[in-house]
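One chain of protein is taken out of this complex; the other chains stay put.
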Amino acid sequence: MHFRGLTRWRPLEVVFWLCTLLPFVLTPSYLSLASQIAITALFALSLDLILGYAGIVSLGHAAFFGFGAYTAGLIAKHYWTEPLSALLIAGLSAGILGYALSHIVVRFRHLALIMLTMGFGLLLAEAANSAHAITGGADGLQGFRVPGVLGFRFDMFGRTAYAFALAVLFLCFLICRRIIHSPFGLALRGIRENATRMPAIGAPSQAHLRKAYTIAAVMAGLAGAVLTQTTSTVSLETLSFGRSADVLVILILGGAGRLYGGILGAVIYMVARDQFSGVSPQYWYFWIGLVLVAVVMFLPNGILGGLNAFYKKAQ
Amino acid sequence: MKKLVLATAVLAAASAAQAQQTVKIGMPLTLSGQFADAANQMLNGVKTYMKMHGDTVAGKKIEIITKDVGGPAPDVAKRLSQELVVRDGVDILAGYVLTPNAMAAGDVSAEAKKFMVVMNAATSVVITKSPYMIRTSVTLPQVMETFGTWAATKGGLKQVYTMVTDYGPGIDAEGAFQSAFKAAGGNVVGSVRFPVANPDFSAFVQRAKDVSPQSIFIFIPGGAQPAALGKAMAERGIDKNITRVLGSGETTAEAALKSMGDNALGIITAWHYDYMSKAPLNVQFVNAYHQVAGGRNPDFFSIGGYDGMHAIYEALKKTRGNTDAQALVDAAKGLRWESPRGPMMIDPETRDVVQNVYLRKVEKVNGELVNVPFDMVPMVKDPAGERRKQGKK
Partner (left out) sequence: MLSSAAGVLFDGFAYGMLLFLLSVGLSVTLGMMNFVNLAHCSFAMVGAYATMTLVGNWGWPFLATLPVAFIDAAVVALILERIFFRRLYRASDLDQCLLTIGIVFISIAAYAWFYTTEQQSVRIPDWLQGSWHAGALAFAHYRVFLIVFGLAITALLIFGIERTRWGAQVRAAVDNQRMARGLGIDVDRAFMFTFALGGGLAGLGGALSIQMVGLDPTFALTYLVYVLIVVAIGGLGSIGGSFVAAIVLGISDMAGKYYFPWLGAFLIYLVMVGLLMWRPLGLFGKR
């Protein structure tokens, strides 16, 4: 079977990734925001792996994000402040957690699955709050500082932060892309379309799902770790239900199952939120709500889905 | 063509001069979400001060730029504080309702060398995050240790059962109160912590009742919970004549009193501000506040904002409009003034707030429920800050 056709880079994709370098020149005072968008984009991409491609709707994905974040923070506080090694450890440990939970998660579907993932997320958040001797509780983890990466300082202007976050995002994106276009990825999509048929043609679905879930957990953990390292802060918010819900909204907004949906959703949602809250800091969520309603009514299946339908119609 | 160039040059120069004539204050606040009310009240306090004292100081116009942090999100608070400095060019950072946000912003204040005024965040260690930071609100040890000492001495209480919410401020308050109470000779007979999102207190109140302590100490965040707890205590039949109920100021805040009704009578609280105080400065403040906040009454978030602005104005007057962080913080150290809450001062060594702690009891005055002050501990310094000083020496 030839997959090479699918893996060839389309010109639009190349343009997109080149554009991600623009903020360095065009909007240098927005680089901190850009780094947090990149982090959220990675987080949304990891959710897309399980939701868009494997059909696992998770309302507790922040568990892995926060787990990675706290791991990176604790390493920086108690051991060493070199970020790359800590990043890898954080990603791996989130992956281990994901692997453990995946055994339970993949056995369920529909509402039970959603509520179970939410439940695990809430339990982990509560545990982090209770273990405040380790995590700092509601005040967040204090007393650590990640000065920089590879000799570049994480400064106030966010240049290094954005470069770092973007690099991690791009690497993970490449990995995702490879996975999606591999036989494993096709099997995932098959499972999403029709879970009962797949075992009949020899693809063991639960093992596939566990693998996908674990990889998604690793990536979410990496995103969380990058956040910790670029801001030198970690708080319970990284594990919160709010963050899980936000990333779900972002992914749906961008369009799930389309590889770029999470990234697009992150860019649009966070830029919109930033602009709206600048204009109306007390009521910005009114405008965001309006945007969400408008997108659903006019662009079904998210922005990418809607654009895709529009493009098809136009042909 | 020449005229156009000239006109543009003049405009540019004028706006640059205009910019130099403005002092920009950046305030990242939790304007949406669970803590929105606190942020709104603080902002109203700031606006009230500017309404009463004008918006010009030392020949410069004061401009407030607000941003929404959304909740306890130190990464966002840090980024917004950075953006306020880098993008909006603010001279001063102020506000900060929550501790994690204030802590993260402290880093920015230290790195960018900007004067920072914490108008609420009450955890003691916040003040150590930047040498350019002052605080005009309150610290938990300041009130809770004072309360603990008072309870075991003048309060005549030998036993206490503590009930606090299981999060940062709650645990700090529990630690502060218990240590001071025990140090003054009291005995802590038991304790319990509520989960943060706890709508129903019956079970916890029943546990307290089972122990039949001489007194109960409560610390819960504002919002809906104080009233719910008060009602639960009434429902379970806690008799305040037998079991004294001690609480932080938020337990008997305006909304809580309104909701609890007569169930609140007899609750003793220790706090630094009550809007019902008849001190002439406070009456003036409350009246002005009504106009700014659409008839609402101020609370301790408001006074934190109000006094924060006062500190900024006075510091600017001293530096004659110079916004250099070191100049401003030096001007603010040792600043003393009479606030609507009473006398207060910025400690010259720790840069933290020093103020009176009032002991109050809920009583019915002219048919209304009021926190009536009956005792006071004057000019209390933050004990945790003092201990840090000793530790260093």
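Note that the chains are named A and B in the order they appear, and that numbering of residues resets to 1 at the start of each chain.
FYI, a contact is a pair of C-beta atoms (placed from the backbone, for glycine too) under 8 Å apart; a residue touches a chain by one contact, two chains touch by 3 or more.
These numbers were taken from a predicted model, which means no experiment stands behind them.
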Of B:27, B:76, B:119 or B:228, the residue touching the omitted chain is B:228
Absent-chain contact - pick from A:21, A:88, A:104 or A:150 | A:104
Sole touch to the unshown chain from A:57, A:175, A:271 or A:307: residue A:57
Against the chain that's been left off, what residues of chain B make contact? List them.
-> 33-34, 36-37, 40, 166, 192-200, 202-204, 206-207, 210, 222-225, 227-228, 231, 234-237, 255-256, 258-259, 261, 294, 296
Since one chain isn't shown, list which residues of chain A touch it in the complete complex.
-> 57, 104, 108-112, 114-116, 118-120, 122-123, 126-127, 130, 241, 245, 248-249, 252-253, 256, 282-286, 288-293, 295-297, 300-302
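The rule is simple: only the chains that are shown with their structure count from here on.
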Between the Cα centroids of chain A and chain B the separation in whole angstrom comes to 36
Which part of chain A faces chain B closely enough to touch in the complex?
-> 29-30, 32-33, 36, 126, 129-130, 132, 137-140, 142, 155-158, 227, 231-237, 242, 277-278, 281-285
Touching chain A in the complex: which residues of chain B?
-> 29, 31-32, 36, 40, 66-68, 71-76, 78-79, 82-83, 85-87, 99-100, 103-104, 107-108, 111-112, 123, 125, 166-169, 171, 195-196
